[in-house]
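The complex is shown incomplete by one protein chain, all other protein chains being positioned as in the whole.
The letters A and B name the chains in turn, as written, and every chain counts its residues from 1.
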Amino acid sequence: MTTPVALNTVWVILTSALVLFMEGGFSLLEAGLVRTKNAVNVTMKIFVDLTFGALVFYVIGLHLLFGRDVAHVIGIGRILVPNGLPLAGFALFEIGFAIATASIISGAVAERMKFSAYILVVAITCGLVYPVSTHWIWGNGGWLGRLGMEDFAGSAAIHTLGGFMALALAHIAGPRKNRFNADGSANVFAPSNIPLASAGAFILWFGWFGFNAGSTLDAHSVQLAAIALNTFLAAAAGGMSAIVVSIFKFGVADPSMTINGSLAGLVAITAGCAYVQPWAAILIGIAAGTLVIWATGWLDKLQVDDPVGAVAVHGVNGLLGTLAVGLLDSRQGLLTTGHVHLFLIQLLGGVVVAIWGLASATGIGMLLKRTVGLRVPEEHEEEGLDIVAHGIPAYNELERFSDATQIVFGKHPDKSVVTTASDVTKPVG
Amino acid sequence: MTTPVALNTVWVILTSALVLFMEGGFSLLEAGLVRTKNAVNVTMKIFVDLTFGALVFYVIGLHLLFGRDVAHVIGIGRILVPNGLPLAGFALFEIGFAIATASIISGAVAERMKFSAYILVVAITCGLVYPVSTHWIWGNGGWLGRLGMEDFAGSAAIHTLGGFMALALAHIAGPRKNRFNADGSANVFAPSNIPLASAGAFILWFGWFGFNAGSTLDAHSVQLAAIALNTFLAAAAGGMSAIVVSIFKFGVADPSMTINGSLAGLVAITAGCAYVQPWAAILIGIAAGTLVIWATGWLDKLQVDDPVGAVAVHGVNGLLGTLAVGLLDSRQGLLTTGHVHLFLIQLLGGVVVAIWGLASATGIGMLLKRTVGLRVPEEHEEEGLDIVAHGIPAYNELERFSDATQIVFGKHPDKSVVTTASDVTKPVG
Partner (left out) sequence: MTTPVALNTVWVILTSALVLFMEGGFSLLEAGLVRTKNAVNVTMKIFVDLTFGALVFYVIGLHLLFGRDVAHVIGIGRILVPNGLPLAGFALFEIGFAIATASIISGAVAERMKFSAYILVVAITCGLVYPVSTHWIWGNGGWLGRLGMEDFAGSAAIHTLGGFMALALAHIAGPRKNRFNADGSANVFAPSNIPLASAGAFILWFGWFGFNAGSTLDAHSVQLAAIALNTFLAAAAGGMSAIVVSIFKFGVADPSMTINGSLAGLVAITAGCAYVQPWAAILIGIAAGTLVIWATGWLDKLQVDDPVGAVAVHGVNGLLGTLAVGLLDSRQGLLTTGHVHLFLIQLLGGVVVAIWGLASATGIGMLLKRTVGLRVPEEHEEEGLDIVAHGIPAYNELERFSDATQIVFGKHPDKSVVTTASDVTKPVG
């Protein structure tokens, strides 16, 4: 290859690796934020995204998204690759985006959705829901893109969509047991592992450089450095405002809110990273870090149970980010230039994607309820999905407190297989 | 430097960093999969790979591998660097490969090998065993390479070798206490920390983009993007098939098997990532994710105790990957073109490397048994190697359950140094 093409290829491969590594970030974030008894289950859901989700998108979704346009609504057939990139590199990068959408959902339905139901949610999301609405924005000839909607790396396409699908599915699945009281007040279940959740946030932050700057799909873009800087500044500002607001609101610098504040900043700058000035990126981050705390409170009031805050982070701030471009775009923003045109398009695009997410996820939820079932039985929820669906708890450190503990898993995992060292006689398979 | 050379240099440095970061992946994977009382010990073994292993390879092994060829069997002297790369960059990349081989072994002998013996295993592996057989495949003039063996990034050179060395040493070291019963049945010891092990798997998956795509050693290679995509698809397919098979076989989606299924897919595509089509990569992944579960069962039947599944993942699937190129190579595969030539060479190469691994590791094991000793005494195994060899347990969180617990380590670490806050009076050093 010529050096310019080689550089673009290297760029797309390395940023693809960063985006795909974000799945590790989602995994640690969610395993750390849910209760211990479901930490394996959320981890396994990320593996579902990376396996079932990725393969379904590669085989089907990619064509619906980037195939030849039909009626500005859907793609079909041969994939059109931008910038002379190799198809394989472009496909790899886009897989990372599709499964990120699925991973957003995984957190919101944690601790009570059936594992088999989740596999179907992921397959339908990556194979149909995500490719369709994203074709509208990024596809060759999609109607929102033609209107001039600006969504550089997907505040709307990925985060609003994933967040509102998460909202619908969390609502349909219903809250975890004891999460809300009869008088409408809410209980908060403590995250099981804050250092692990933070590690997940740092990996996500790191991977986001690939997510946003990689979305140039062109290493020669003059915007590349500005995108990376804006991405970082918004995350920093989001974390900062969440620390400040949580101190005033809760009396303590709250770790979950700080994590989610940084992530909210990242989500909100994703649409505009290539279109706004650094000061605007900081402003967007500050708004996102504040909004995520209020949104978490609103969802509690609505009795929607989202164990990791995915709706507040991705849904609400995906919408914020989509609108923020309309306000702060350097060339056509409402606040920066006085033109209202772009803002209205962004509003339309954001609302359309949110409704599409709500509607499609409601359809999926209803379908699942009538087929494989959406929610685990109450006794499984109480026991925790780690033992029920995976035959093993997340942490097996009991040996330090009593005798060495060993677990034998078999065809019908139940509590009786958890045995102490003096009692390990059960043979395997 | 000219821009083409600079791009190649940047490529080799960044992919080297990814490959070396895989050591962190091995560390978390193994710390998560062993029992808590040996989590520090396996972590420290990875540090041995990164320190002793890397330096021995840099000083000695690198020359045996890439020096001037002698009789098609070994290299000697001045290193021949491909593609006009700087020697320093090439050396760094190759260090990552050598110590990965050692890290494969570390898991299989976990929980009972002496720390001093492990240091010697690593030094001999990186200084002699790995460079010799890898010279046959990748060295300038090595006999397997001259025959036309295809092993792009080392399914045979690294994974088959490491996996079969691991098999021999795990066999010689013998199983952990209580691992097998008198009637021949097996007990499974629960992994200590599934989220940590998963984090390790995600890091390995991330680093593997450097491992495979970086093996072009040339950013201008037209194969680069296809290699990265194939790598991902095989991992996704491996994880997917492991989830499906484990549900049918065990009744649950088993996390260890899912992790190892993804890794098996990565191992198996490593030889062929540059030579097969994407559909073939998916096929190879599916086979690998299935095979790793059966292989784990076979090893149990053979009463070989491999705490992390390194033999099943790297040994068995390294061989699978080596043979798969012979079957599915786009230009000369048996199934794709009907030619049997390449397949026979791959078979020869895979078997030769496996035998070399078994034989050399058997020699090393025998040597160690007669000198420093291979296995720790039974009472050390029961106590756990963390306290015995490193003076400290992996997790010191007792303070939450009783009084604050503090540990004083000193010249002769034993249980008595674990004290509570009210009893901390023992001075250090």
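As a convention for this text, a contact is a pair of C-beta atoms (placed from the backbone, for glycine too) under 8 Å apart; a residue touches a chain by one contact, two chains touch by 3 or more.
This is a predicted model, so every value here is computed, not measured.
Considering B:Ala31, B:Ala201 or B:Val376, the position touching the chain not shown turns out to be B:Ala31 (whole complex). One of A:Leu29, A:Leu65, A:Ile119 or A:Ala219 touches the chain omitted from the figure, and that residue is A:Ala219. Within the complete assembly, residues 1-3, 6-7, 9-10, 12-14, 16-17, 20-21, 23-24, 27-28, 31-32, 39-40, 43-44, 46-48, 50-52, 54-55, 58, 85-89, 91-92, 95, 115, 193, 196, 199, 386, 389-397, 399-401, 404-413, 421, 424-429 of chain B touch the chain that is not shown.
For chain A, the residues touching the absent chain in the complete assembly are 3-4, 7, 10-11, 14, 18, 35-37, 178, 181, 183, 185-195, 198-199, 202-203, 205-206, 209-210, 213, 219-222, 224-226, 228-230, 232-233, 235-237, 239-240, 243, 250-256, 258-259, 262, 278, 282, 297, 300, 393, 395, 398, 401.
The criterion applied here is as follows: only the chains that are shown with their structure count from here on.
Centre-to-centre separation between chain A and chain B, using Cα means, comes to 31 Å.
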